[in-house]
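Omission of a single protein chain aside, the complex is shown with its protein chains in their original locations.
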Amino acid sequence: MTDLKVELLPGLTLANPVLTASGTFGYGREYSPYIDISSLGAVVTKGLSLAPRAGNPGVRITETACGMLNAIGLENIGIERFLKEELPFLRDSGAVVVVNFFGNSQAEYAELAARLDGVDGIAALEINISCPNVKAGGIQFGTDPGSAAELVGAVRAKTSLPLITKLSPNVTDIVTMARAVVEAGSDALSLINTLLGMAVDLQTGRPVLGNLTGGLSGPAIKPVALRMVYQVVQALPEIPVIGIGGIVCAEDALEFLLLGARAVQIGTANFIDPRTAIAVIAGMDKFLSARGYEKVTDFIGTLKPGR
Amino acid sequence: MTDLKVELLPGLTLANPVLTASGTFGYGREYSPYIDISSLGAVVTKGLSLAPRAGNPGVRITETACGMLNAIGLENIGIERFLKEELPFLRDSGAVVVVNFFGNSQAEYAELAARLDGVDGIAALEINISCPNVKAGGIQFGTDPGSAAELVGAVRAKTSLPLITKLSPNVTDIVTMARAVVEAGSDALSLINTLLGMAVDLQTGRPVLGNLTGGLSGPAIKPVALRMVYQVVQALPEIPVIGIGGIVCAEDALEFLLLGARAVQIGTANFIDPRTAIAVIAGMDKFLSARGYEKVTDFIGTLKPGR
Amino acid sequence: MYLFDAEIIENRRLADDISSLRLEARPEFVKAGSAGRFVMLASADERLDPLLKRPFGIVRCGRGWFEVVIKEAGKGSRNLAGLRAGVRVAVHGPLGNGYPELEKDGRPLVLVAGGIGIASIASVVFSRNFDPAALLFGAARAGELVLLEELKKTGGGRLEVAAITDDGSSGRRGLVTELLEEKLEKWSDARVFACGPGPMLQSVQRVLQARGVEGWLSLENRMACGFGVCLGCVQEMRAGVRAKVCTDGPVLVAGEVVF
Partner (left out) sequence: MYLFDAEIIENRRLADDISSLRLEARPEFVKAGSAGRFVMLASADERLDPLLKRPFGIVRCGRGWFEVVIKEAGKGSRNLAGLRAGVRVAVHGPLGNGYPELEKDGRPLVLVAGGIGIASIASVVFSRNFDPAALLFGAARAGELVLLEELKKTGGGRLEVAAITDDGSSGRRGLVTELLEEKLEKWSDARVFACGPGPMLQSVQRVLQARGVEGWLSLENRMACGFGVCLGCVQEMRAGVRAKVCTDGPVLVAGEVVF
């Protein structure tokens, strides 16, 4: 048995480095028939907004080669219902909870951060500055270092909770984005969110998705995610990075850790098999134990140079 | 039978809109045992530089989920050998030839353009400003609108051949890049080149590719390619766009045309089956004929709005 | 709900592009698989294309097995339909609510199937006895009227069966809603279960609303997960409510769906 504990941030130690990604794990409750959610590193909630959101009309998902496009449009029950109806369940289940949230404006982000500050049972906040499906806010913040930094600064001022910023891969230079939000007070980084993509239906001659474009996730994007995690870890070695993108098995997760990610999140794979995260934890232990690692932290960031 | 002829540019009419992508079709000769290369819309050559290049050491390719990473490093025989040893074969075969080229500096690009200007048997030039595997030049040009425009301007000054600029998808805003090179004199656009990605080998603990990172191609990237083609066609409706990325069958190619691409290029799929481009042409005809299209140009750009 | 790999016991072709797969299942699964519920299926290998599981109705269950009927609509269904006996399939289910258990109060039940919607409707015939009942089955052409003989046999004297095709190649030429209108003319107190493509269900809903007839529609929205998490299958309902077709449905009350 390898000790899988990781100190993600000072004061935030997780039982293992395997989290479930926002928007792919509901509010945790949906998965409890299948797995013990308290055995995960943490559960990241569906992205929450101040008011409930209905999401996008029309077709919201479509499969692509080794991936999927989604244009859910951040449908969610809103922060108040979450705190009243969902958080108590999560708390009782013993799960470590990271709340993912987003706003339509900087003020909304700040208000959400303030509302979540000090709430019992929330281990950290993950700011989604990168959802490609919201026209009002989201995307600008996620692709411009200046606005991203300002936004994170505004949120930082309103909360003492650990702050994780989730970055969009739809940028020329991920390191500049990373640096900007870290300097603005983000304690850690999650990357990547979905790549902006599109699908068309030849039979109807129309875009498949009601929203025209959508976010590409799944194994197809893993090479891009690995590259970005690598770049950010190299540039900002002190900053905890959570690797996300296309993880379906323990080996995928270990690849991110090898590059230096301190934890990973599993997204799309939860849809295919709700037990994926549990299998990843077990497979990670097996791989590391077989190679004599006492602690997963001895493995993290041990990439050797190319030959 | 649908008439598949497309006028890519004033004065450059192709028998059909199906081209083969640079770096995936050699210098054309390699494919002649398998297909009649004169029946293609055009053959785009492997990217050529002034001097021959050896490419990158170490492992150069690795498969990823529905895609592949390559770090060939633009190995090529150099412009002079191409003109002497390969172009005559292509000319004799009756193929329409688009020469893809790149330099390590603006001066090299300009020199290449000058050298290729007026050479018999070259239908158009495709400037690769976007190869992720060259550290010296490539990538900066490909991701900064200012340098891209300057580069294209310098090339434009040296040639009267039709100029196609091949754009990198590794940017925040593809439309800005497109606009910049068009304003600098590019007649048409090819998109997309490969996404920058990475793979690691858990067994060795090292990056798989000798060059650390590589270019992601294949079906995995099709949604990103479709999205970028859509954005550029919407923003610059008058500019001919050649859609590239993940095409393996006629339906894939037709999706790009539906969005408004005037032609497509087939890359990675050539490796899987050298007859792909021919099958795509046949399948395109079949699809369009069955729906009563007399000309492929009646189909191009007919995307209806989402419902 | 169970997650397991099941061996294909039999793969029987019913039409050009429609196959019946009989899959292994444990008794608990069989017990839970009542009419109108569904499974998510993918071939149980490490290949990642197709990536997501695909939803299919549980047509019937027996000792140690269940049956799905798959129409080849795209890559996912083609792949499954092409698997041979002995190959393993990853199964998640039974999922969804299924058709409501109706009181046996003598009111007739009308079953309306469009195309491969018969898979869902057949599960009612195979598992419940209504008397009187009618099965109205519409398809594009004769070849797609699958399962018809078996359904007639199972339904016996209790079940009237009528078929209609778009091209008139079997039964009448026309749409299944025509049959429904005629039937409701006679059975005005009937209740209706319907499954088929969106436009058909929309017409059925219109007919039911116009006549004030009670009914349930089984929807086939695209699904990524099948268990209420991705929000991909969400269906707009009356009064601004949204239903997750996978968990609140697939069977939704007619009159409440906003198509």
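Which chain is which? They are A, B and C, in the order written, and residues in each are numbered from 1.
Here, contacts are C-beta pairs under 8 Å (C-beta built on N, C-alpha and C of every residue); 3 or more make two chains touch, one makes a residue touch a chain.
On a predicted model such as this, the values are computed, not experimentally measured, just so you know.
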**Message:** I'd like to know which visible chains would be in contact with the absent chain if the whole complex were considered.
**Reply:** A, B, C
**Prompt:** For the chain left off this view, which of B:33, B:292 or B:305 is in contact with it?
**Reply:** B:33
**Message:** For the chain not shown, which residue from A:65, A:79 or A:259 touches it across the whole complex?
**Reply:** A:65
**Fill in**
Across C:28, C:46 or C:185, the one contacting the chain not displayed is C:46
**Complete:** Full-complex touch with the removed chain, picking from C:13, C:75 or C:153, is C:75
**Message:** Considering the whole complex, not just the chains shown, which residues of subunit C touch the missing one?
**Reply:** 45-50, 75, 78-79, 82, 84, 86
**Message:** Across the whole complex, list the residues on subunit A that are touched by the chain not included here.
**Reply:** 65-66, 219
**subunit B, residues in touch with the chain not shown (by the definition above)** = 23-26, 30-31, 33-34, 54-55, 57, 59-63, 65-68, 70, 72, 75, 218-219, 248, 268, 270-275
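By definition in this document, only the chains that are shown with their structure count from here on.
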**Message:** Need the most distant chain from subunit C, centre defined as the mean of C-alpha atoms.
**Reply:** B
**Message:** Report the inter-centroid distance (CA atoms only) between subunit A and subunit C in whole Å.
**Reply:** 36
**Message:** Give the residues of subunit B touching no fewer than two other chains, as numbers and ranges.
**Reply:** 65-66, 219
**Item:** Residues of subunit C engaged with two or more neighbouring chains
**Value:** 48-49
